[in-house]
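Every protein chain but one is kept in place in this view of the complex.
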Amino acid sequence: MDPSGNFDVTSMAEGELGLSSPSVVYEEPASVWHRLARNHKISIVSIVVILLFVLGAIFAPLLTPYEYDAVSLSERLMPPSPTHLFGTDEVGRDVLTRMLYGSRMSLIIGIVPTMLSMAIGTLIGMTAGYFGGKVDTIIMRVADIVMSFPSMLLAMVVMYTLGGGTFNVFLTMAFVGWAGVARVVRSETLKLKESEYVEAARIMGVRRFRIIARHILPNCLPTIIVLFTLDIPAAILTESSLSFLGMGVQPPSASWGLMVNAGRAFLYHAPWLCFAPCLAIMVIVLAFNYLGDGLRDVLDPHLQSQ
Amino acid sequence: MTRRTLEVSHLNTSFFTERGEVKAVQDVSISVNKGQVVGIVGESGCGKSMIARSIMGLVKKPGKIVSGSIVLQGKELTSLGEKELCKIRGKDVSMVFQEPMTSLNPTMRVGKQVQEVVAIHEDVSREEARRRTLQILSAVGIPEVEARYNAYPHELSGGLRQRVIIAMAMVMKPHLLIADEPTTALDATVETQIMALLKQLAKDGTSVLIISHNLGVIAQLADYVYVMYAGRVVEKGSVFELFDNPLHPYTHGLLGAVSSLRSQTKVLQTIPGVVPNLAHLPAGCSFAPRCSKCMARCGSEQPKLVAVNPEHEVCCHLKEGADSL
Partner (left out) sequence: MSEALLEARNLVKEFPLSRKRCVHAVSGVTLAVSAGETLAIVGESGCGKSTLGRMLIGALPPTSGEVRFKGQTITGLKERDFSPYRRQLQLVFQDPYASLDPRMKVRDLIAEPLVAHKVCASKDEVTQRVLELMKAVGIPTDYLNRYPHQFSGGQRQRIGIARAIALDPALIVCDEPVSALDVSVQNQILNLLNELQEKRGLTYVFISHDLSVVRHISNRICVMFLGKVMEMGPTEEVFGEARHPYTQFLLDSVLPPDPHRRGEATRLLTGEPPSPVNPPTGCCFRTRCPFATELCAQEEPILQKTGLVEAACHHLKK
């Protein structure tokens, strides 16, 4: 039992090793998946949902008999029916088909720029945190400026000057996203840098880059993973908003934001046009958020042996 | 019986984890008389703090009092609800924790924190509450009380903070004060000051239950001592009986470890082996795997507390024969 009053099963379970008796009751700590399944069932559901979306995106052509841009003027604005589960749009394209193809764009835009901003942010954050001094001050001031700028506006400005298109969306979102990551990683690095085991490594004569690679990065990783899963839905939302405003993915490519934008005009006559992609956005965002929360609880090293 | 402040009988507190029931406290009975200082001694994880939490009704989930009774001044506590417990905590029974920094609210002046305790439990005017606060602060030995009243916790030294916490615990003049490692975080010269204060409180009629791993603290303060191992009381007795004539091999080992540190021996005495995992306690006596005097029946049969004399009971098969005489 520790003084703070938290009941700690590990400290009670661990014994002192006498030289004469090396028998300690040894239990393999449960894996991350085990602990997720035990304590965060909703995270497992989230993983299944995300996998379904990913599979849907990959196998879209096999799952639907329609083409995403197949116009059929005789079937305009059809309500949901067995032939068109989510109905059709103003030029008779199947909404479900377009959503499946749109999920490709949404997921790629959710994941790729987020990975990019994670990598950049981690590198910058660790550099700033570990080396400190002027490097730190300059980097963090730049990050502050990027963060205090309304990100949507910034994205719009970049998109406006560079023009729309998938690649530019990537660039814009990475440019907006790194600062937040850098900040979190920096504060984590600062904390770890002061930790006793990093001091121990220094006293043993371990070089700086090795310390960063062996001690700082692995111990930052849980934070980065959690940040990653929580930033993906934010990226998906940003993409949706940009596309909705007409600055993101350009038609005839399908994306959820674009579909909501297109459906806006028919909100009264054909609400499914807006409703279906909105539902998709909501479900995937929720799934990623729940997964992130679950991982945050589970990846804390201090809880690992419980 | 009339002067009994606390009577804990056959208390069992367990934690229900996914790996099964962890018995933190097993069949523990403790009594504290008025003005008596009772010590509980044991190493980390022996369940001594969990007894304190059980008495205060502060056992956290997934922990639970499974059975047993806790009677404070004739009132059964285990059947009370949270609301009724709140009325008793701080008024009839108070607790002092180990860490003097985290037990105080860092954003509140210390005087206000003590005064708040008065305001919670009694409907008194603000002047009256303040008067009592100043009185208790000076009673626990805080110099320049008027000035300290307005200090924030971080402006005080560790010793003064611990005094403030004791003042908070004592302001309602509780029948029982539970002190969980009250001096562990303090320096040696401050430790002696706090111990003198606790001694004084007991002299003034408060019953004190002191929990510590430090045999020195127990030897100096307690009138009666309980030794715990793996959730059970393995030996109890008056402080002189216990230190002069330790009967349980574990008590023997603990005292030997401490006193060999004071002798000139090169190799210090230790207790070999491993503290058992509470989730998988060995059958029979929990200390058997580490015991140098272990017999066949120790591995299968849980020994019972038997009295060797009116002031001394021990839980060991070695001594059970003496009882039958």
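Observations on the model:
The first chain written gets the first letter, and so on, giving A and B; residue counts start at 1 in each chain.
By definition in this document, a residue touches a chain if its C-beta (ideal position, glycine included) is under 8 Å from a C-beta of that chain, and two chains touch if they have at least 3 such contacts.
In this text the structure is predicted, and so the values were computed from the model without any measurement.
With respect to the full assembly, the chain omitted from this view is in touch with A, B. The residue touching the chain not shown here, chosen from B:31, B:44 or B:302, is B:44. Only one of B:191, B:235 or B:313 touches the chain withheld from this view, namely B:191. In the complete complex, the residue from B:255, B:281, B:294 or B:308 that touches the missing chain is B:255.
Considering the full assembly, B:159 is the residue among B:159, B:182 or B:303 that touches the omitted chain. Only one of B:69, B:102 or B:214 touches the chain withheld from this view, namely B:214.
Contact between chain B and the absent chain runs through residues 43-44, 157-160, 187-193, 195-196, 213-220, 239-240, 243-244, 253-255, 257-262, 266-271, 274-275.
Where chain A meets the chain that is not shown, the touching residues are 10, 14-19, 22, 24, 26-27, 29, 195-197, 199-207, 210, 214-215, 218-219, 301-302, 304-305.
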